[in-house]
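Note that one protein chain of the assembly has been removed; the remaining protein chains are unaltered in position.
Showing chain A:
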């Protein structure tokens, strides 16, 4: 399965390697660097490095996260998703440990990382990837912990097998105790949409979908058994669950019944498909034009107005528009009546930070686009990537009915929060 792991930073240094079987020399990474160079040559981003590279004797499967490449080396047939998913799990674990998985954190905690890597894989096969178990085996580093260890001579490494490893609920630690028992549920929905222009000013929705997830933060003592029910569970088209959710119960009754892991986790994700009507909270009126190919003019025009639409009575907040301009554009000079607009001449991105939409005075941007002199003008139209949030509402209309707890005697504090964000929200100009 997975023979070795190499971690590569932005500048192309292998700063960490781990081998679970025989040592594979670092030179195998040359193939990876070559692929990377090729991508840079083609003027593409880091995302375009192929995630599977076949070399004569090895197969390099990589992921790119937090501007680090994690490259797994395999030597025989293995489902590529297995490796990719595993690498992401490793990064998730490291994020849980160090709050952020970046180069300096890994370098600072070489030993902990190494111990973790040793625990998650055995001979290339996943052994323990459940964060709760790992955190019992190897304690996450923190200042107080270090202090205690220095004073008492205890170590970060557990000498007994974590109870979760053998239990039916491996995701939950035994003997959890809190003075304040609380359970918070954040229902976060992201609107994915592609909106196209048809005709002059009208925007038509080509595709719209809602992807939701329920992020929980559960701090409850003992082994509580929770059930969460929705007022309108049938909205959800396709769901995926944390392993703690009892699938049968969902299938039969549309109720989430689970023994939660301790701490923060993602309980479920769901989709509200494109079959049902998705409310699009904003609209954009735009006017974008580049000078004709053979004209002498070196300037084009851009004008954008944003307005609210189907917001369910909430205010659109944190509105941000980013427009990747074609490469031949030298600069944009725009004036806005709200927020701040900047143009990055290197990445060629025009970023407009709007903020809240005030329906009485619609945000508006207008200005000129300057073309590089002598550059070939291609009539390509950029698309606008939109970010926004709507608080206290799930745009699909999903609502939690009730949350019950069984198995423990105390009364927990329960909280549910709704939030709608723009996911992959694109408007073609």
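By our rule, contacts are C-beta pairs under 8 Å (C-beta built on N, C-alpha and C of every residue); 3 or more make two chains touch, one makes a residue touch a chain; residues count from 1.
The rule we apply is simple: contacts and distances are computed from a predicted model.
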Have a look at "DNA replication complex GINS protein PSF1", "Acyl carrier protein", "Alpha-1,3-glucosyltransferase" or "AP-3 complex subunit beta" and point out the UniProt protein name belonging to the hidden chain.
"AP-3 complex subunit beta"
Given that one chain is not shown, which residue among A:66, A:227 or A:368 touches it?
A:227
Would you mind spotting which of A:103, A:189 or A:209 touches the chain that isn't drawn?
A:209
For a quick check of understanding: of A:259, A:282 or A:371, which residue touches the chain that isn't displayed?
A:259
Which chain A residues touch the hidden chain?
14-19, 21-23, 26, 44-45, 47-48, 50-52, 54, 59, 62-65, 74-82, 84-86, 88, 107-108, 110-111, 113-115, 118, 122-123, 125-127, 129-130, 153, 155-161, 165-170, 192, 194, 196, 206-207, 209, 211, 223, 225, 227, 237-243, 246-249, 251-254, 257, 259, 266, 269, 271, 274, 293, 324, 326-327, 376-383, 385, 404, 406-407, 423-424, 426, 428
